[in-house]
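For this view, one protein chain was removed and the others were kept in their places.
Naming follows writing order (A and B), and every chain is counted from residue 1.
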Amino acid sequence: MAKAIVQAVLAVMAFGIQLGGVQAADAPKSAETVKIGVGLPLTGPLAFLGNEYLKGAQVAVDRVNGSGGVLGGRKIELVVRDHKGVPAEGLAVAKRLVTEDQVAIFMVDLPSSVTIAAQVVSKGSKAVQLSALAYAPDVTDKGNPYHFRTCTRAEESARALGEYLASLPGNKTIAMVAPNDDYGRGDLGAMKAVFKKLGKPEVVYEDYYERNQTDFNTLLLKMKSLNPEGYYINVRWPASGIALQQMDDLSMLKGKQLSSSVNFFNRDLVKRAGSLMEGVVIGVTWAPMLMDVESQKFVTAYKAKYGDEPNDSASQGYTPVMVAAMAIDKAGTATDQEKIREAVKNLTWDSPQGKIKFNDQGDSGVPAHVLVFKNGQYQVVK
Amino acid sequence: MKASRAIGWILLIGAAALLPILFKGAYVHHVLVMCLIFGFSALGLNLIFGFAGQAAFGLPAFFALGGYISALLSIRLGLPFWVALPSTMVIAAMFGFLIGYPCLHLRGIYFGITTMAFAQILYYIASNWISLTRGPMGLVGVPVPRIHLGSFDYEFETGFKYYYLVLAAIVVTVWLFSRLMKTPLGRAFVAIRENEDLASSIGIHPFWIKMIAFMLACTITAIGGSFYAHFSRFMSPNEFQWYYIGLTFIMVITGGMGTVMGPVIGAVIFTVLPEVFRAIEQYRNILTGTLLILVVIFFPEGIMGLVNRRLERKKAVSSQPPGRGGEVDPV
Partner (left out) sequence: MWVLALQQVANGLVVGSMYALMSIGMMLILGIMSVINMSHGEFYMLGGMICFTLMEKLGMNYFVALPVTALAVALIGLAAQQVTIRPLDRRPWFTTFLTTFGLSMILRDVAQIIWGADPLELSSPLARKKVVLGDIFLTQQRIFILLSGVTIIGLLYLFIRKNRVGMAMRALVRDRDAAAMMGINTAAINRLTFALGAATAAFAGALLGALFNVYPTMGELPLVKAFAVVIMGGMGNVQGILFSGLILGVAESLAASFISLGYADAISFAILIGVLLFKPQGLFGKKA
């Protein structure tokens, strides 16, 4: 019996050693580079957004390294890990980035629920975390001094879009749908608050769809039966294309004011369902048509690298890497989290999204914009 | 025999206690803790499936259920971990009764499917009762276990500390488990596995014996869930995924169904392996799936089953008739 147990112990040990071995192989090869951790959904239904974000982040890495790096010549490097958009995986990724990869600053983004889960790590281990694609109010409302958000809040984009929608003639009633997560719930909550303040449009219907859902028929039918004057369809790609086609199948688009979030700011969507999008009003945080210096610098660099125009998500990935590099450089250290935190907190930068200056909550205070899709083109109206 | 067994136990526990000291790093400690946490799932499933012979496919859902109960008790009611854990065990046993009652009237394949249906219902409740569970957004901020007595304040906030907490719990559980299997109740479980009709003819009431086994299994599985929630500090409906059903079964079968230590060893192997495979993320499920198929086809007795058989062959001269894995010598 004792022998059996010893055998079992040896088996366990063998696995342990194997694990240790794998870990050693993963160890950093160069102590010179400064590592920035990025956790994103690179597979699963949100992979589209995650990959765009990552492309934007790479542009920032190139720009920083091209102009001499940080801390007197050290290059920056992204440590990228996939969390599939699942909160529990996001938490594990954040843990790993901080304890194993020992990154200087980390981002775990998309969707907000993942960011919120990952904050257990930044708050618990006192590690600086930036968020760039997490609009839900709760992302910064929980009092975490180590977390900063470079993008705007749901309330701000809701205010911009809501005010524009309310200013349009007619448009007295609206039916809304959004994803069933912190982002979607935060978004509809903020929209409702804005509409209530402005007195119109009246919200006649709201519901949430599941992330893996592709059949919107039952939901759309219910919306149609209420006959509102407008629809707010905050559905992520590629489900957005299916939802639009199903709306068309049910003949419910004609004469209605369609509106959406940044999720409708998407070239692939235009390719698939562009003819159905005429007149759609969308709230975004950034667009390549913005003419400020930083936006255009980013657009030029992105086009040079990928031969394509960046979208909103790509710009959101660009900004936090720039912020991280500037903060690390200013702090004069890639390890002292307290100093890096101070540097982020005191940083000001005219980012593509607007002027970043973090408040005590960690919100950057950047504005939101409104686009209209007209004649097959997106146009900035606000 | 008795002395060598005690030495074996001490060696095993000693080796387990040394692991986090030998293998350093927060990530490795994280994996080690997860090994033990899944050990509870495997132990629970082994009780109802390996010993009592009831393929309760839905049982791994009690892992998530236990996590949710414990997380809710500590977040919504502010209960400390030391109160939340035993309460979770009691509540999980109650759920076990409620779900077991309709299911255990069915036999074999139908029992299995029905428990799975209930597991799926629990998943839908967790994803849709937003005001209670926050749905797919998950529960954030589950507190870490903490001892606070006057000026003495100790938090189990690192994987290193947490490991010893869970290790102590699993040692106690395994010890109680092996004692239980030697009682008439434990023998009744096995009797039902071997032949339910025969068991009832010699005065064992199969329904209630199975019920006790099921409730115990639910409780043990839920302990793992509770430890998980307070370790990851987060609970989401994701943990209800059917993937965990496959994973828990493969742990039990690889380790050895109907042995006491087998499932724990299986849990260690199949927590470490996916982490080793993480380097080849894309092929992770393919490898796990292939292993599951190979193990079921070629290796049905599991590691401890093989070890026990070899031991039995050695002492074949002794009076004991060669039995199946768990009946004779559970370790």
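Just so we're on the same page, a residue touches a chain if its C-beta (ideal position, glycine included) is under 8 Å from a C-beta of that chain, and two chains touch if they have at least 3 such contacts.
None of the values given here were measured: they were computed from a predicted structure.
Asker: Which residue among B:S87, B:Q120 or B:S178 touches the omitted chain?
Answerer: Answer from the full complex: B:Q120 touches the omitted chain.
Asker: Touching the left-out chain: which of A:N65, A:S125 or A:Q245?
Answerer: In the full complex, the listed residue that touches the missing chain is A:Q245.
Asker: Which listed residue, A:V93, A:V114, A:L219 or A:L258, touches the chain dropped from view?
Answerer: Reading the full complex, the residue touching the unseen chain is A:L219.
Asker: Pick from A:T33, A:T99, A:S157 or A:N180: which residue touches the chain that isn't shown?
Answerer: Checking the options A:T33, A:T99, A:S157 or A:N180, the one contacting the hidden chain is A:N180.
Asker: So which bits of subunit B touch the chain we can't see?
Answerer: For subunit B, the residues touching the absent chain are 55, 57, 102-103, 105-106, 108-110, 112-114, 116-118, 120-121, 124-125, 127-128, 135, 242-243, 245-246, 249-250, 253, 282-286, 288-293, 296-297, 300.
Asker: Contact with the hidden chain only, please: which subunit A residues?
Answerer: Touch with the absent chain occurs at residues 43-45, 47-48, 180, 207-210, 212, 214-215, 217-219, 221-222, 225, 238-239, 241-242, 245, 248-251, 272.
We take it that only the chains that are shown with their structure count from here on.
Asker: Between subunit A and subunit B, what's the gap in Å when you average each chain's C-alpha atoms?
Answerer: The separation of the two C-alpha centroids amounts to 37 Å.
Asker: Note which residues of subunit B are touching subunit A in the complex, please.
Answerer: Listed in rising order, the residues of subunit B that touch subunit A are 1, 4-5, 7-9, 11-12, 15-16, 19, 22-23, 25-28, 30-31, 127, 130, 135-138, 140-141, 157, 232-234, 236, 238-239, 261, 265, 268-269, 272-273, 275-276, 279, 281, 303-304, 307-308, 311, 329, 331.
Asker: Can you check the complex and tell me which residues of subunit A touch subunit B?
Answerer: Answer in residue numbers: 1-2, 4-9, 11-13, 15-16, 18-20, 22-23, 26, 82, 86-89, 91-92, 95-96, 99-100, 113, 116-117, 119-120, 124, 180-182, 185, 210-211.
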